[in-house]
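The full complex has more chains than appear here; those shown keep their coordinates.
In order of appearance the chains are A and B, and numbering begins at 1 in each one.
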Amino acid sequence: MTVRVGVIGAGMIGQDHIRRLTEVVAGAAVTAVTDIDGPRAAEAASRVGAAVLPSGRDLIGSPEVDAVLVASWGPSHAEHVLNAIAAGKPVFCEKPLATTAADCLRIVDAERAHGRRLVQVGFMRRFDAGYRRMKDVLASGALGAPLMVHCAHRNATVPESYTSVMAAQDTAVHEIDVLRWLLDDEIVSAQVITPRRTSRRFEHLRDPQIMLFETANGVRVDLEIFVNCQYGYDIQCEVVGEAGLVRLPDPAAAGVRTAGRHGTAVPQDWKERFGDAFDAEFRAWTASVASGAEPCGPSAWDGYAAAVITDAAVRSLESGGEVVAVGLKPRPACYGGAAA
Amino acid sequence: MTVRVGVIGAGMIGQDHIRRLTEVVAGAAVTAVTDIDGPRAAEAASRVGAAVLPSGRDLIGSPEVDAVLVASWGPSHAEHVLNAIAAGKPVFCEKPLATTAADCLRIVDAERAHGRRLVQVGFMRRFDAGYRRMKDVLASGALGAPLMVHCAHRNATVPESYTSVMAAQDTAVHEIDVLRWLLDDEIVSAQVITPRRTSRRFEHLRDPQIMLFETANGVRVDLEIFVNCQYGYDIQCEVVGEAGLVRLPDPAAAGVRTAGRHGTAVPQDWKERFGDAFDAEFRAWTASVASGAEPCGPSAWDGYAAAVITDAAVRSLESGGEVVAVGLKPRPACYGGAAA
């Protein structure tokens, strides 16, 4: 039984996910595509023999579509996700779930009203083998309670269009999600401090930034965001517990000794680094849709929490480094919380 | 267009490949299963909605089968592969291609007569990301010509049924194949020397063994085979060239510091270690079948060469450590050789 996926948005990410669902993930097929750029939709659809539909609404309503993938422009996410919920269809939404916390909350409310989870948000790190192994180690109890997390998120470079607030919104948001999951804990405050600025990139950009988070359990997180580090795409994460620590592995890389150096290649981008995680993410999503189960990946609530926490980080940056409290609503029971 | 695979042999490996083709590899489906143990075939088939057929011959002839996977008992491989060639159907044969070099050669001859490659042999290491990265480094020329290779192949334990000659036939055969490919060179002699025997396992078994190979280009290979090393499944490979070396990476593993140690887990078996390589192997095979291209993986010739080289290693072991020349036929042009 093949899951028939309709894809909204045929840009770079959308095309990559179409390829993945078609060529990599067993049991999934892309049957419909839509995009505000009609020819782009047509081209992407023709490569996989999918129908081109005029709008997200049409695609969501199509009887040839079992489940929806939203990979369009961020500001359009909320509407498509709400439509999918209204249609009762499973929907995978690339991050962000919505561009405002208020819109995220509308989705949460709609999903609650629907009565069961339909939404998975595209935070792929939860599916990375390294993070999963870290979670296993933490769950084993061998390290005792977690106390601190040290992280770094480095990109070789970003384009000129990248702005200082995107450090939180586009970059740190991955750590925000994966740490909430890894620690099974909630972030309660955020602070952003700004080191000396790199001279190797744009005047307008505060880069690097250091973000500090505190969780409900008192865990302290420091996260370096450095999006023009020049040397590669480098993701570091170390959780320190009462009796030891666990560290995210670097990707396996062939060691080379030549010309006085022993070395390994550093990945150059997130596609290389997290390609397997993307595959696993869609495999898991496809399996949940096929079985009729709720999705096991990040929920609408996780998308909402990420929005509120990144908002706090942005406010801290704009305030010159104040500690900003994270004001999350009570977590509803259907998302594992205590609220009704 | 889904590739419809018929599977001959529903034992442990066959079942694993059925799962892989069904759940992991996009574009493939298992449509028929046969096994000398009828109920076992029925059970495996029912899990994936495949037909149960009475014999390999029936399965190969079925119009519902586009391509054949042979995962049955080794001695039956040659017959099934020859039947598939006779039927003009692509066939993936788990190693060994055949249990004698003579039978391998019959397959090679049949395939040549057919006029194009239909056979892929199940040496999965060529699809492992680490070996592929090594090959890239060698191909870059940064290391100059390869001169030596140091390898180890260690299993935690083997069952009592494992015999001393299996060190070459079942274990070293993986290095024999992957090194021929990695070096793009041919093995011309083999020698087996026997260290002190481990006391942790069976009296009847010569374990460990050290195998020495020489290639046509004069590269010297030493390969430790130690199938009861106790601590895990550990594959090491280092190629030393004129200007440097490259080393197979250990799998990425979370670093843990606790109780006075910094450490990482060692994989416990080959399924864990080479799971991704098996997936990539079948993805590539499926893609070649779907596109109508010749398979890109190990050929019948590679299966034949592996048989002759393992025979030489076995003879060396049985002779008490003589250097045994590898007597390969000239390589036919259709396998990249100079012979007609």
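Just so it is clear, a contact is a pair of C-beta atoms (placed from the backbone, for glycine too) under 8 Å apart; a residue touches a chain by one contact, two chains touch by 3 or more.
This structure is a prediction, so every number in the text was calculated from the model and none was measured.
Colleague: What is the total copy count for the complex if 2 chains are drawn?
Modeller: Copy number for the complete assembly, per this file: 4.
Operating definition for what follows: only the chains that are shown with their structure count from here on.
Colleague: Return the distance between the CA-based centres of chain A and chain B, expressed in whole Å.
Modeller: Between these chains, centre-to-centre, one finds 38 Å.
Colleague: Which residues of chain B touch chain A in their complex?
Modeller: 22-28, 129-130, 133-134, 137, 142-143, 243-259, 264, 276, 283
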